[in-house]
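The complex is shown incomplete by one protein chain, all other protein chains being positioned as in the whole.
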Amino acid sequence: MAEEHEHEHEPLPEGVPPVSRRGILFNLGLGMNVIAASLIGIPIIGYVLSAVFKEKAQQAWIPLGRIDQFPEGQTRLATYTNPFRRPWDGFVADIPCWVRHIENDNFQIFAINCAHLGCPVRWFPQSGLFMCPCHGGVYYEDGSRASGPPPRGLYEYEYRIRNGHLEVRGGETPNLSESV
Amino acid sequence: MKIFASIYQWLDDRLALGRLYDQSIGHRIPASASSWFYVFGSATLACLAIQLVTGTCLALVYVPSPEFAYASIEYLDYTQPFGWLLRGLHFWGSNFMVALVTIHMIQVFLFGAYKYPRELTWVVGSTLFLCVIAMAFTGQGLRFDQDGYWGLEIVMSILGRIPFVGMEATHLVQGSPIISGATLSRFFTIHVFVVPAVIISLLVIHIRLVLLMGISEYPVAGKKIDPETYREDYEKLVERTGERLMPEGGGKDLVFTALILTAIVTCAVVIGPKIPNGPADPSLIHTVPRPDFYFLSLFAVFALMPPYMESFSIVYLLPLSIVILFAVPFISRGQERHWSKRPGAIITVVLVMTSLVILAYEGLTSPWSPHMNAWSGVPIQPQFVQGRTPLEHVGATIVQGKQCRNCHSIDGTGGKRGPDLSGVATRLTYNQLVRQVLQGDGNMPAFGRHLSPYEVTALVSFLHTLHPENEPPSQNSAPEAAPPLSTDPY
Partner (left out) sequence: MISHRLLLLCMLPMLWCCDGLPGKPDPANRYIRPTEVTNFDTLYSMNCSGCHGAEGKLGPAVPLADPMYLALASPIHIEEITRNGVAGTTMPAFAIEAGGTLTDQQIAIIARGLSTRWGQPQSAEVVAAAPPLAVSQEGPPGDPERGAAHFRTFCGSCHGPEGRGTARAGSIVEPPYLGLVSNQNLRTNTIIGRRDLGMPDWRQVGDRPMRPQEVTDIVAWLASQRVPRPSSSMAN
């Protein structure tokens, strides 16, 4: 009530922009809140987006087992532990992959995920085919596409052999935007 | 009684209860809006209430960590008193909610209720619809069984198809480069905090818009909407025929809502919750992931679309269809509201719903998927064994052993991906069968590298016996150089 009273007594002269102490205070307050909000907001955005912009090391070499665990000429299921696992990850940190031992030091390691939409492909040694249970993608033993909707062959992991142990470079689920 | 009256007086003086009533459930609606067609919105609201209450209760037990999520679901099912019932209510509540919100949208669409001046009510409602779908999907993920896990994996693969930022989008949603505890926490947060908050806020706006614009009057064929006069006419209509929503106009809503709630309870009690199909252990590859029913049609689309269209459809057509949904009131600007004057609307609804239902059916049966256990678990029927030679018996074991049955049925049992083999000998000659098996064709992989010549001979000898008794197997028009069995074709 007192404010209105004040205005009544000091009417603004014609043509002068209505800059009052209250107006300045309002704009100042608005500005300060924008700054404060961004001070709060920037770390929040950084927190949420950290999954995207974290340091690029999203893959690491992980041992899969001794070479002689994988008989030559056969394809076997192997599991590696997600190198970036958190303590509460439970068994979702156990990532399966198909290891094809061609001969000697010659391997192929396929991601379990179908190149179509990521479902788990299953290996059938008798017919030498990988089959996907979701939309019917089928691959040959070397991972090339045999039939169905997949736009490409199976994703292959990099591998290396250290002291008779097979190691796989994993840590990221492959998808069509980028192959492992 | 006097005491109650004075308590009410006291409260009304401070809370303006009377005014609140007049402006909300007591507001006046046109008598024609009290219709059995107008009950779906309030029934959806009732479902939301069920979901909020049961969901809050389930969160008392559920643990959003990969290590314990599945175990806590099993605890709810088998140990926690009434846990299974609450899971059942939440599951069936979600099914009914998706169904009712869809019916509500169809009703609004067919009645032209989204037209002037209620365009924004439609836009807000469409956002609510998307939120409900988001709840359905994240809820399925929280079950964290194999369907839930691989459902997440499918969505991540879909995100991965976004050009340039596919991997970043995937990592953002997953919270890590691989589906992990962070992913489950994100879906829990989205399902329990984010989307419910959005739903409640939007619902407030939605209902405020309904109150502001008034419930649309029952459409009359031939009566056109004129933005110049519509509001005035509506006010007059309410003045002339209006009645309060409660208790006069809303009786039908109450009855229908009660029926829906009873149906949800009945389903939960009789059918029960969805039993989780095994823990989300990615190394359990003996799994056949299928989504809950609301996503079956989408699941089917991805199987049936030609591969070259898929990325394009995901990146452009899916968002476009959402844009079209939002734009309905701005595309359909005709002044006619009654469906009998809007054949396009009827055709749209019939087409969209028919496709969705057919696709969902296809998704349920998934004929395109190999039957993963057929080779060892679906027997060759005795009529295809009896009367065969030893070589043909070996051929039959090859049909099984080489996983032919995973894609091919024989007399209706087995995979449905390829044609049924029970009459294959009438369609292909001996030599054509050999070629088909060795080289494959179309969708069939080539088996040449995994079949020895003997195996091919045995296999094709058996396939050659698969014809009806009174219909001979097909033959080359030119006589073959020698009977295929006695000389080795290799």
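Chains here go by letter, A and B, matching the order in which they are written, and residues are numbered from 1 within each.
Rule of thumb we're sticking to: contacts are C-beta pairs under 8 Å (C-beta built on N, C-alpha and C of every residue); 3 or more make two chains touch, one makes a residue touch a chain.
Since the model is a prediction, treat every value here as computed from it, not as a measurement.
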Which of these touches the unseen chain: B:40, B:299, B:375 or B:430? B:375
Sole touch to the unshown chain from B:53, B:85 or B:254: residue B:85
Touching residues on subunit B - with respect to the absent chain: 74, 77-78, 81-82, 84-85, 88, 145, 267-273, 275-279, 284, 286, 373-380, 382, 385-386, 388-398, 400-401, 405, 438, 448-449, 451-455, 457-458, 461, 485, 488, 490
Name, in rising order, the residues on subunit A that touch the hidden chain in the full complex. 71, 74-76, 125-126
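Note that only the chains that are shown with their structure count from here on.
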Given the complex with subunit B, which residues does subunit A contribute to the contact? 48-49, 51-52, 58-59, 77, 79, 82, 84-86, 88-96, 112-113, 116-122, 124, 126-129, 131-136, 138, 140-141, 146-151, 171-173, 175-178
Residues of subunit B touching subunit A in the complex: 65-68, 149-150, 153-154, 156-168, 170-172, 174-182, 184, 279-283, 285-289, 299, 302-303, 305, 307, 310-311, 368-370, 372, 375, 401-404, 406-407, 417, 440, 442-447, 449-450
